[in-house]
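Just one protein chain is left out here, and the rest sit where they should.
Labels A, B and C are assigned to the chains in the order they are written; within every chain, residues are numbered from 1.
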Amino acid sequence: MDATQTKDMYTEEFLINMGPQHPSTHGVLSLELKLDGETIRGCTPHIGYLHRSMEKIAENRTFTQFIPFTDRLDYVASMNNNLGYVMAVEKLLNLEISERAKYIRVIIAELNRIASHLIATGTFAQDLGAFATPLFYCFREREKIVEIFDQICGNRLTYNYMRIGGVMADLSGEIIEKIKEFIEYMRPKIDDYDELITYNVIFLARSKHIGVLSKEMAINYSVTGPNLRGSGVKWDLRKDEPYLVYDKLEFDVPVGENGDAWDRYKVRIEEMRQSLRIIEQAIESLPQGDVTVKVGRVHKPSVSETYFRTENPRGELGFYIVGDGSVYPYRLKIRSPSFSNLAVLPELVKDIKVADIVCVLGSFDVLMGEIDR
Amino acid sequence: MKKMRPDEISAIIKSKFPQVTEEAGTNYIIVPKESILEVSQYIKNPPLALDNLHCITGIDRKEKIEVVYTLYSIGEHHGVTLKVNLTLEDLNVASVSAIWKSANWLEREVYDLFGVIFSGHPDLRRILNPYDWQGYPLRKNYSNPDFIAKPRM
Amino acid sequence: MLSILTIIWALIVGIIVLGFIAASAMFLIWWERKVSAHIQSRYGPMRVGWHGVLQSVADAVKLLLKENIIPAEADKLVWWLAPFIAVVPPVMAFVVLPFGKNLIVKDLNVGVLYLMALSSVSVIGIFMAGWGSNNKYSLIGGMRSAAQIISYELPLILSMIIVAMQAGSLSMQKIVLAQAGCWNIFHPNLAIAFFVYLTSATAEINRVPFDIPEAESELVAGFHTEYSGMKFAMFFIGEYTNLFIISAIAATLFFGGWQGPVLPGVVWFLIKSYGIVFVLMWVRWTFPRLRVDQLMGFAWKVLTPISFFNLALTGWLLIK
Partner (left out) sequence: MIKYSKNFVIGIWSLIKGLAVTMKYCFRPAVTVQYPTEKRPMSDCYRGLVGLHREKCIVCYQCVKMCPTACLAITHKLEDKKKILETFKYNMELCCFCGLCEQVCPADAIVMTKIYEISVYDRKKLDINLLDDKKYDEWTHTTIK
């Protein structure tokens, strides 16, 4: 075992395996930490404990059959995964969907973004030791969203709601009322989070200037989503490469200043506010019409390939689909945001305390279902 | 600056590197595997400034394996797709992980699932599969007793 | 003859105290679960008894029936002894707690000093647990605990000394009686001492926001990761008895102990103690945890200077 020799103190480094069973590794992530007392000298992530071979499965499923599998990638934001996948397939098929379906997709995707950010907020506070209280508050709010989804599509976690060429079911007036109610309910709650955690002095002390991710490094590591914006890069696919009807809706892209853990957290809190704005506008301008276009049960794309990416709560979810003229994709690659976001972790945790690695990991909001696929 | 179209980007690259070609009917740029490093080096910096290596994909075309690099530029809002064709006999290609750090894990994934060897990679281990796994699961001819393909309809 | 009576008396008192400790710990565990549940918009235990009031009894029975798992590589003796050493000091502290005018086991004339001495013993139990488990997480937890308790000992003792100075005695009863006219908390210098005391006492018993020895999100469960069954329960009893002890000391030193109008002394004492327990629970379920270096910095850079300043101020006020 190698040792570090400081002036007159001699300490031996020791290895500690954090995970795959650990309360705060957000799933089955294993971090091999080299510790010098409380200070981290090295960190090697080991992933793949949740590998289900989604890409191989996709080669044996028709395009519609694979939609339920995308639910299980990022199981906190299933709707956004559904959306990314069906839009990639629609791009491959050159399919144009109805205007109402587009608005519904935006409403649903933003609702799920709030749900996902709520979990990120709660678990991050939990990681910093605010034991369970913010997490329960977040789950209380998320429950409202999940109830809405339950009424729309009949399931509470794995929605399977988006379809190639539209959505599974229309939004009834009753559900739209519920969503409006939710917006009114949610706004003061975000202010409560600000009071309870965001500006709490202990929380600030724990998360400010921890895990600082510089702009250049974030871009070089292909970090995306709130983590990239936390580093001060104003980049949001909804603004910069608008899909669906995002270009008709008005919203801001919140960015952080220093790129530390607190900035990443704060970007998520602000994004929840912006998502509420988006939903409000989308409901107001929701047009009438069909929610699906008539397509066959199976889809036969021509021999072509396409790459399409959407802004997921965790970053940019990309699907690289190769069609060979049959009803099955020849190759389907899932570019999951958490995978690239996690890759930067070993760089950020050098020479910080062991308590901070939990903070950095929590602020990245990685999800193992998506990393391991 | 005006957003560049893919064909403009490929024209710039082609004028600089005569050895690259364009895939028929698409704007994918096919780079010979010897020159991937210098092409990467060039497009990383301005004028193209493709600073974000978004995704690396392998595609098993049975007689060859394609490695697809999807690149975007955060500042300039444009993107390009590079392709490197590898024959099954010689699955070596230079690693670009020194140019884009994100390539580190993405290349490990392609190595893990397709068996493409990225020479010059700092840490080429399997990433999703266990370290002692045999075979490359996303090859079309992969077989394993535990893997049962769903019967096609 | 006298000695036999003394022994019988000692036994009766011992049984009463132990009974109170067990009942108090169970009540506090239930209460903490209820408080946390209501803070978190939940119900908490509801099934066993009225609003789950007997839940702790059910849990105790379950823990008694559980298998006692000893890690293969553990240092057996140290590992086995640790829970007992962790639970003994809080029990011993009951000797000098004045529950009422005559309701005190033994009014030692060095009562405050005795409490200070006991509060530093419990660290040994925790450190033994961390070392004996032969688990890296436990070891880090034990080390953190030792460092933390030693750091927070100083402001704790300094703030208790200020009370002793004010009362002119180290005896707990005399301190209570000295507050007959005006509770200590209403003196500004003693109010500062109270907040220093409460903060460092929270750190002494490893509660949020100073719970780094058992920091769940980093160290799984810190020093008691490897414990199960009744040994785990011993740590729990020790923790909750400690919680009661520090609240009772605070009530005695700063809130006039058993003194109060109308109601009997013991009721006043319990009301005050459990009131402070509630505040500590409320704090626990609200705040995040400090990091280990911030925690040490807070003790040495904030609390200790304030205590010394306060000590000088009190001395000046007394001499004036």
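To be clear about the criterion, contacts are C-beta pairs under 8 Å (C-beta built on N, C-alpha and C of every residue); 3 or more make two chains touch, one makes a residue touch a chain.
Keep in mind that this is a model prediction, so the values were computed, not measured.
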Sole contact to the chain not displayed, among A:12, A:96, A:192 or A:216: A:192
Touching residue (missing chain; options A:169, A:217 or A:245): A:169
Residues of chain A (touch criterion as defined above) contacting the omitted chain: 61, 64-69, 71, 133, 137, 140, 143, 147, 150-151, 153-155, 158, 160, 168-169, 192, 195-197, 199-202, 297
Contact footprint on chain C, counting only the chain that is left out: 35, 37-43, 46, 282-283, 285-287
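Here is the rule we go by: only the chains that are shown with their structure count from here on.
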Between chain B and chain C, centroid-to-centroid distance (C-alpha), Å: 61
Rounded Å distance, chain A centre to chain B centre (Cα mean): 25
Sequence positions of chain C contacting 2 or more other chains: none
List of chain C residues in touch with chain A within their complex: 36, 39-42, 136-137, 140, 144, 208-209, 211-212, 215-218, 220, 284-294
Touching residues (chain side chain B, partner chain A) in the complex: 26, 51-55, 57-60, 68, 70, 74, 77, 81, 100-102, 104-106, 109, 113, 126-130, 137-138, 142, 147, 149-150, 152-153
Chain C partner contacts - residues on chain A that touch it in the complex: 14, 16, 22-24, 38, 125-133, 136-137, 140, 196-197, 200, 202-203, 205-206, 353-358
